[in-house]
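A single protein chain has been omitted from the complex, and every remaining protein chain is retained in its original position.
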Amino acid sequence: MLELFLGILTAMGGFVEIGELTFAVNAGSKFGYGLLWVAAVGTIGIIVYGEMAGRVAAVRGQPVFNLIRERVGFDAGLVTLVAAVAVNVLTCAAEIGAIALVWQLFVDWPYRAWVAVAFVFLALAVWVLPFQWIERVFGLGGLLLVVFLAVAVMEAPDLAEVGAAFMPRMPALESTQEYLLYAYYSVALLSSIMLPYEVYFYSSGAVEDRWKPADVRRNRLIVVLGFVLGSLLCVALIIVGSQFFGPRHVEPQLPGVVATSAAAHFGVAGLLIAIGGMFFAFAGAAIETALSAAYGIAQFFGWPWGRFRPPREASRFTITWLAVFALATAVILTGVDPVSVVEYSIVFSVVILPLTYLPLLLVAGDRRIMGEYANGPIARALGWLYMGIVTVAALAAIPLLILTHGGQG
Amino acid sequence: MRWHAARWVRWLQVAVGLSIVGALGFATFVAVTGKPQSTLYITLGELRSRAAESLEIARGSAASRLTPNFVRAQAAQLASRIASLRDALADAETHDGGVADARTARPLSERLLALTRELAERADTPSAARPIERELGAIVERLVPLARSARPG
Partner (left out) sequence: MSGASRTRSRSAGIDRSIHLVRDVVDHEVVDAHQLPCGSVDDLELELDPRDGLRPVALLIGPGAWQRRLPSWLAVVARWIAGSAEARVPWSEIAYIGERVALRRTAEELGLGSADRRLGRWIARIPGG
């Protein structure tokens, strides 16, 4: 029972990372409640695919990338793997940059110094901590972001207006350029909620935690409750963007600026809680992206993997996640603007999304493999509906990025 | 069943590749043939936002709801971004034949940069933030309509 409770809270705390934080607040500031329905659509999507990934891992004892190779073959699978690893490295870099920005707010060292510290911290955390601890510490720490839920409440939004905004509709905007920007934000927000590494990590985690077919129901509860609660944080950030930052003409790019909304209502305590929550959320995401990449490569090539094995017994897997941290750190150390890295990581994530979801959907629905646990009518209908949605988003993402001058307008 | 999956995934990869190539091609085509759209409105919008953010930091500092360390570091992070925007405006002033908006905004960005740096330097004395807050407020009030009018459409 406690396990279930912790699992739900961990899923909730791990929902937000730098991309989602930035895009949600900006979505609110630019478009008011106009993108709330996208947040809802994205949340249902990640629930659908998270549930499938967990179910497949529990029933077959196979995480996602084993399945991709079996299902799709070596060549097409290799392209998917390379793309997924590249996007994971980019996302990891974004999180490391964000961690450095956040630490800088406490102790005034140069940004690059903090980046190096972040690398050492993350590598040590994964090296030393057992898997469950990694999940729990950073997942539960991310719950500090609940302070933004409190901020949203304090802003006293019109609940009827908020509720109405969950119905998919296009707001009335002033120019073609604004419609393009709205479309871009829809795709980006969707992507930031349905980030592919979350699914890879969740499915490998299920195998790390030794799930069995009996855990299928527990998987469903964790996914539904955890992700719905997590989406409340996303909704809160949109509301904060709309009610706090919009009227102040702020479209924040830096995490510290977002934290000023917590300070405005709750003083220094609010500020510290907000920044603390951000640190755990970003660090958790950095770790998940690095491990996801390592899981993917090791599983695709059939290497021993997992944090349940001591590092010397899964040596290539260990070297891989260390290499991902190192590569991500190197990307950030080139001096590239971390805000831009965040933007590109979100856009490229949605571009590869259909490539990993399709094999998962096919395996989860295959009665020969899953037996009685294969996709029922609801999972099948939603699975294919979202396959269509993410494919459209994937194809539109790069054109929209270019047409909106890199998402700026 | 398995070969269907390989084929679909391959089609998806091709489709995604095409969308990227197509978009890049379109962007290049527009850049080369058509009149390049001025992106000054983007710079002005960002400047307005940074100004409002500095204002928010100043407010927080004056009300003692932000730690001095935070004020110093956040103002410094903002200052470096404002400096880049200032450079972009100086560029627009000279290159685009002195677009009126750029000419108006650049001195504002200079003042904004100076104020933000001052905010960082005097982070330990909250009372020092109050006059800075007032002047930042005035700058924001000038930048809001400027950024809005520069938007296309």
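Order as written gives the chain letters A and B; numbering starts at 1 within each chain.
Assume a residue touches a chain if its C-beta (ideal position, glycine included) is under 8 Å from a C-beta of that chain, and two chains touch if they have at least 3 such contacts.
The shown structure was predicted, so the numbers you read here are calculated from the model rather than taken from an experiment.
Student: Looking at A:Ala58, A:Ala118, A:Ala314 or A:Ala328, which makes contact with the chain not pictured?
Tutor: Result: among the candidates, A:Ala314 touches the missing chain.
Student: Which of A:Trp305, A:Trp321 or A:Phe348 sits in contact with the chain that's absent?
Tutor: Touching the chain that is not displayed is residue A:Trp305.
Student: Mind listing the chain A residues that contact the chain we can't see here?
Tutor: Its contact residues with the unshown chain are 60-62, 66, 69-70, 73-75, 77-78, 127-128, 299-305, 310-316, 318-319.
In this section, only the chains that are shown with their structure count from here on.
Student: Measuring centre to centre with CA averages, how many angstrom lie between chain A and chain B?
Tutor: The computed centroid separation for chain A versus chain B comes out at 25 Å.
Student: Chain B touches which residues of chain A in the complex?
Tutor: 70-73, 75-77, 79-80, 101, 104-108, 174-178, 248-254, 256-257, 260, 263-264, 267-268, 270-272, 351-352, 354-355, 358-359, 362, 366, 391, 394-399, 401-403, 405, 408-409
Student: Would you mind writing out the residues of chain B in touch with chain A in their complex?
Tutor: Of all residues in chain B, those touching chain A are 1-3, 5-6, 8-10, 12-13, 15-16, 19-20, 22-24, 26-27, 39, 41-42, 45-46, 48-49, 52-53, 55-57, 60, 64-67, 69-70, 72-74, 76-78, 81, 140, 144, 151-153.
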